[in-house]
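Take a look at chain A:
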Amino acid sequence: MKSMNQFVDALKRLSVQISEVDYDRRGYHLEVSMADNQVREFAKAMLDNEFYLVFVTANHVKPAIEVVYQFAHFSTPCRVCARACVAEGEKISTISDIFHGADWHERETKDFFGVNFEGHPNLKPLLLAEDDADLKPLLKSEKMLKNVEEIRWQGEKPAKPAAAGKQAEQKAEQS
Partner candidate 1 sequence: MEITSFLPPDIIRMIVSAVVIISFVFLNAMVMTYAERKLAGHFQRRPGPMEVGSHGLLQVIVDGLKLIGKQLILPKDVDRPLFRLAPLLAFIPVVLPFIVIPFSEKLQVADLNIGLIFILAISSLNGMAVLIAGWSSNNKYSLFGALRSVAQNIAYEIPILLVVLTVALMANTFSLKGLVEAQSGMWFILLQPVAFIIYFIAGLAETNRAPFDLSEAESELTAGFHTEYSGMGFSLFFLGEYANMFVVCSIATILFLGGWHGIPLPFLEYTGVFWFLLKVYALLFVMIWCRWTYPRVRFDQLMNLAWKYLIPFSLVNFIITAIVLVIVKL
Partner candidate 2 sequence: MKSETNTQQNQSFTLNMGPQHPSTHGVLQVILEMDGEYVLDPQPVLGYIHRMHEKMGESRPCRKFLPNTGRMDYVCALPFNHGYVGLIERAAGIEVPPRAEYIRVITSELNRVASHLLWLGAFLLDLGAFTPIMYSFDDREQILDILEEITGSRLTYCYFRPGGVYQDISDKFIEGTRAFIKRMRSRFSIYEKLVATNIIFIKRAEGVGVISPDMARRYGVTGPLLRGSGISYDIRKQEPYSVYSDFDFDVPVGENGDSLDRYKVRVQEMEQSLRIIEQALDKLPEGPYLGKAPKKIKLPPGDSSFSVEAARGELAYYLVGDGSEIPYRLKIRVPSYSNLSVLPELGRGILLADLVTIMGSFDLVIPEIDR
Partner candidate 3 sequence: MIFYRYIAEFMFFFFIFLTFAGALLAVRTRLLMHALLGLAVSFLGVAGLYFYLGSLFLSMMQILIYVGAICIVIAFGIMVGYTPEQLKEKKIAGKNLLLGVSAAVVVFSLLFVAIWRTVWVPAVTRVGDFSLAWLGQNLLYNYCLAFELISVVLLAAIVGAIILAGEGREEKVR
C-alpha cells in the first residue's frame, strides 16, 4: 500500500500543477491542472501508479471547455480530479487506448459537449441517436455561460490566500 505522498511525488515529476485539497469539503484528495497536450502523459502516469478511471466528463465555461478526469486508487484512499482545457474547435488527445474504460466516457462527452478526442477509434454517438449528433445538449447558452473564475473553489469565506493564488496560476495558464 502506497501513501498519498508517493503519488504526489510521482505526479510532480510531470509538469502538471498539483495541489492537495480538503477531502471533507471537496470529496477528492488531489486537484490537477494540466495543458491539453499533457493528457496522455498524465494518464500513463496514473496507469503506472495503478489508478483506475472513475469518469471523464466536461464542463462548459468561458473561455474554453474544460475536460474533467477523475481517478481513484483501489488500495490507497486517493481520489484525483484533473482538468484540461480545450478551446472550441480544438482537439484533445484520447486516453481510450490507455484506460480502455475511457472509450465510452469520451464518446459520451463528444455527444454532450462536442469535444473532439483525437485518435479515438470509434467516436460515434453513444447515448444520443445518430441523427442528434449535432445536438450537444450540455453546452450552456450564452446567457448562462459563466467565467471560469466564477465557478472555482473560493475556499471557506473569506477566501484563503492559497486558493486565490491557485486561481491566479490557472488564469496565467489559460492565457
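Everything that follows uses one rule, which is that a contact is a pair of C-beta atoms (placed from the backbone, for glycine too) under 8 Å apart; a residue touches a chain by one contact, two chains touch by 3 or more; residues count from 1.
On the choice of candidates, all candidates are chains of the complex that A comes from, given by their letters.
In this text the structure is predicted, and so the values were computed from the model without any measurement.
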Result, touching chain for chain A in the complex among 1, 2 or 3: 2
For the chain A and candidate 2 complex, residues of the former touching the latter: 23-28, 47, 50-55, 57, 59-60, 68, 70, 72, 74-75, 77, 79, 81, 99-101, 103-104, 112, 125-129, 137-138, 146, 150-154
